[in-house]
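Structure first, then comments.
Right after this comes chain A.
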Amino acid sequence: MNIIISNTSKVPIYEQIKEQIKEQIINNQILENEQLPSIRQLAKDLKISVITTTRAYNELENEGFVTSVAGKGFYVMPTNKDLIKEQAYKSIEEHYLEILRLSNLAQIDKKELQNIFEIIERESTNE
Partner candidate 1 sequence: MNNIKNFIKLDYISIKPYLTIKNLIILLFIVGIMSVSMQQIFIIFSASVLMGIIYVSYTFATAEINEMDPLYLTLPNSKKDIVLGRYTFVFIVMLFTILASLILALMFSYIIGLSFVIKDLLLVVFVNIYMFLMITSFQIPIYFRNGYSKSKAIALAPIYLLSFIIIILKKILDLLKIDVNKILLFVINNQFITITTSILLLIFIMFMSINLSIKFYEKREF
Partner candidate 2 sequence: MNSITINNLVKNYEKFKLDNVSFNVNKGYITGFIGPNGAGKTTVLKSILNLIKKDSGDIKLFDKDLETNTHLLNDVGVVLEYQYFSNDWTPIDVEKAISNYYENWDSNTYINYLNKFNLDKDKIIKDFSKGMKVKLKIACALSHNAKLLILDEPTSGLDPVARDELMEILQEYISDENNSVLFSTHITSDLEKIADYIVFIKNGKIIFDGEKDDLIEKYLLIKGGLNSITSTEKKKIIGYREYNTGFEGLIKSEDKINFNEKLIFEKVNLDEIIVFLNKEVHYEQH
């Protein structure tokens, strides 16, 4: 498991950890049923506080990516396709909101937005 923390990022550290673990779970870099390092071990490795790693793990558990077994630690849950979709939905919604805001500011209408989307789609499939 690779986790790299940026101290200068605006994103809170616990969230950076959460997202990086999530991504690796989704990409199967961390496997189902694999045991994550303990909260305290992770804090030591990353040189951050125990509360921060606890929060990251707890949120991962709340979101269904890991589960905690009393006395043993945190284990990766089988990747739930619905869960991933739900996560993606949330993220896409946030991004759409931002796009909407920007387009309103610059007064770009829906048709133009559509155009931009198709151009980007074409370019990314060509890469």
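Heads up, the rule we're going with is that contacts are C-beta pairs under 8 Å (C-beta built on N, C-alpha and C of every residue); 3 or more make two chains touch, one makes a residue touch a chain; residues count from 1.
Criterion applied: all candidates are chains of the complex that A comes from, given by their letters.
Bear in mind the structure is a predicted one, so any value in this text is a computation, not a measurement.
A.B. asks: Consider chain A on its own, then decide which of 1 or 2 touches it in this complex.
C.D. replies: That would be candidate 2, which touches chain A.
A.B. asks: Can you check the complex and tell me which residues of chain A touch candidate 2?
C.D. replies: On the chain A side, the touching residues are 10, 12-14, 40-41, 43-44, 47-52, 55.
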